[in-house]
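Note that one protein chain of the assembly has been removed; the remaining protein chains are unaltered in position.
We call the chains A, B and C, going by the order they appear; numbering starts again at 1 in every chain.
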């Protein structure tokens, strides 16, 4: 343990990571650099400065990464209509690669030889942080205190704080939630507590970002989203930067009770866990993006995207953002988005985000062909006979030779 | 055209297929056998008997296929969490293979050498009927009047009726909808009319099976679905047959404004079309099935199912139910469902079907491992380090050799 | 048929396409533009000029497309290690998109409104030509004489020639083969004749590009292929252009009895057919490319390539080179080739092309880690325990809950 000279810690300013600062200083006898980022979690990050100073930290990084996060991570992911296991919008997963990248960049800037984080040994986040770190700086030392130390209960943590003069009011201002939570621009997650029983319904007062559908307005809200090459660039005709788009949609979605999710998921480390998520903006974005694609994507590229999506989601969920396979999939996905431009009209109402219209200058919808009315010869119905006959040929040959088809 | 001696027609009893009866008799100078099935479309089928008799039909088949449809088609499809292009629950597609199968069986019973249907030359249904027919009886002759005749407008059809004494009141009892509709146990679909403009929102009075979310009750409805090997066998503890399950869920869903869908889809014949669908029960079933699987499926089989699903959906959408590739996929899917048993609790409220709990004797959720509390050694957090290190190895080697990972 | 004013014909200069020139002039009363390309088929193309002139053709295009063919079609395809149905190197398929593209470009240059080709109505080539043509010029008229005319036997063709003063010696210089053959830079194919019996072994004198393995030299030939970003740029240290590479490898392979293939394949139009192919250079290139990738590709991108390959092969085989899905797949494939550079050493001997060595500056093979000798701590074997434990966790939980795993 004596080898580490300086370590960059992903520091939230909360109690746990404050304990980690002290524990790293003591255990590794090394300098600690703290890195605190605003990725849209909805809490002030500046207070982390004083806290870090109090703990004797000399190099303190505090950054607003919201735009970068939305533009370079959230947006590319939504181009693929990404959902993990049919439901989960990957709100936690997608934030980790950016943190890992900045940890490594700061390590390089400050001459640190190690990084550290506050994720536990049971979860996915440790994997995501560390895979990213190793991919970007292969010789880096990673310190994961929760896998090493013996502060395995809240009582022991509190005792440690007392012994080391760590002010516990760091986190006591807000009442300790019974849930383990994580928030960023895209979502807030809840785990633990009564959620550990998958049959138990989440309590209404757990949810923080959205009103309940029951409490949402009795009138629907309509919103128009303008897409340019797969990304939302305007809301109701007003140009916005990526993180502003997500923030605005979070507000609209949350106000209308949209984006709550309650699932049991399969972690990369091999266990099932139950989590609840609020992703108001993301839930709107997923449907809207599918809608603009429905008009502008070719059928076969759309289907191929659907076949690749579960793999892409798994790659991100498992923490392989910084990998050749992610770049390979991204290249395929991005290739399809050149014409994914236009406007989608959504209706938001008491928990539902519904597509009610879509239009595009790049639309492949051809009313003159699709029409039930006279199409003036745009489509020759007789072509269908040959189409069916040849598509059936292999089946007919097989049946003719006695193969059972049922 | 003189070769056809007897043709079995998929006969709805409506105006169009009544015209087809007469047109087949005249054009092919052949006997017509009518086949009318109750597949849950919500209309009486028995009146088709008199109508067919009036048209001179001697062999008339009228059948209640609701249970077979639900059990052998809808249920197997839902085991795969099947959705086409991210949204569509395949309500129309899944009914066609059963109709095709019965047409062929009746052709065999009655010694008919041809079958006929009332689907147009622009749509998917012609393909689904005919691929099924050819697969099951490779030498069958298929007559698709809409691809052959010149009755290409409603006016011409009416004139034909008048000329041939076909009583037009056959269908005039219900006011002619501006939409082309199709209904069965699983859904009702709407196409045409103002829907041909993808930007136009569907009118409220188009929808027939569900109330609007706005008009749904202000109190949520909770329902518990019991699964046995991937299929729902009980609702709120009451045993039901498959079609009763779907009917009951249609009622519950429809009453709560659930299951409306408005999409632009890619037809197999190569064009985009806009359709609206109501699938109240199916929308509940999709989410519930995912929920029971989340507890009982292994991660890797779940992910593999997700990767195969788009292909399976495409196979059904395109009309290849009666094909080796469908059976191959079904074998894989069914293999995974042996332990997909348990209960899912859903909340239905103003358009949303939300999972709020799930339990199973076959659950793979292990609270003793997943817990945030002390797990008494069930999981050794130190294992994670080796897990991450070896998963990172290929990335570290690459980075060590100068490969860029970002 | 009177609408066509000018048609561009893919003209080989042989008897069949000479008949087509005349038939088009007569049947459509239109001007015919001929297009004859050297794509490495091994026959002079210049003689086609006089033949076309004799037939009254005024606009005659004769072009050497070998380099373009190798560079823009063959090379990109080999980056994917493309094989159709486990065996076929797609020699015919890959030449069609280039012909289609030039036909359309010439149509645009000459103001032609139609294109024509000499492919039959049973094969894949008609599909490939026409899909390409429609994709590049959606309003083009395609004339496929073999699907239209009644010259359905050799006798009728000959009679037509006599009636229309088409000199039959056009093709009589080489004895008429019993096989239907097609050749280009990448391969020569044989169909028909005794090959229509899949049990019959091809006769030795059918093969034209390769000696039999038995007749090949008794000493192996070694060759070194240098790759740059997935493409061969040098043979035995000598820089070559793409088509020179293929030609050189055809020579080396053919001399050593390499590249014969005898398969039954599934055509896109629905039937099985039996074909024999000689692809001497391509057979070497496939193995060599895999070898250089084995050293330079990351595992996961390599596996993803393998999963996508069958789809990519199908896309090309079916004629969808000019499609969004091909471009999407190509984007993914090309993204992986940036580091696929280095040298592969092959041994060619009596029918086999065997890799015996490979090296690369971009190698990801790390001898210091892979070694069976002391690795000086480069790899910590204890990491494997955690790796296995967590990978086994889902299986252990399942078994612990009584799931059968065998």
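Keep this in mind: contacts are C-beta pairs under 8 Å (C-beta built on N, C-alpha and C of every residue); 3 or more make two chains touch, one makes a residue touch a chain.
What you see is a predicted model, and the numbers here were worked out from it, not measured in a lab.
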Hidden-chain contact residue, picked from the options B:49, B:71, B:208 or B:327: B:327
Candidates C:56, C:121 or C:167 - the one touching the absent chain: C:121
Contacting the left-out chain in the complete assembly, out of C:19, C:57 or C:131: C:131
Residues of subunit C in contact with the chain not shown: 81, 85-87, 101, 120-122, 126-127, 130-131, 134-139, 142, 144, 146-147, 152-153, 180, 191-192, 196-202, 213-214, 218, 220, 260, 262-266, 269-274, 290-291, 294-295, 299, 302-303, 306-307, 310-311, 314, 322-324, 345, 347, 349-352, 354-359, 363-367, 369-372, 374, 379, 381-385, 387-389, 391-392, 395-400, 405-406
Interface residues of subunit B (partner: the chain not displayed): 266, 269-271, 297-298, 300-301, 304-305, 311, 320, 323-325, 327-329, 331-332, 334-336, 390-394, 397
Where the missing chain touches subunit A, by residue: 298-300, 339, 362-364, 366, 369, 379-380, 382-387, 389-391, 393-395, 397-398, 400-401, 403
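Operating definition for what follows: only the chains that are shown with their structure count from here on.
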Averaged-CA centre spacing for the pair subunit C and subunit B, given as whole angstrom: 40
Whole-Å gap separating subunit A and subunit C, where each centre is the average of the chain's CA atoms: 42
Euclidean distance of C-alpha centroids - subunit A vs subunit B, Å: 31
Residues of subunit B whose C-beta touches two or more other chains: 299, 363-364, 366, 369, 379, 382-385, 387, 389, 391, 395, 397-398, 400, 403
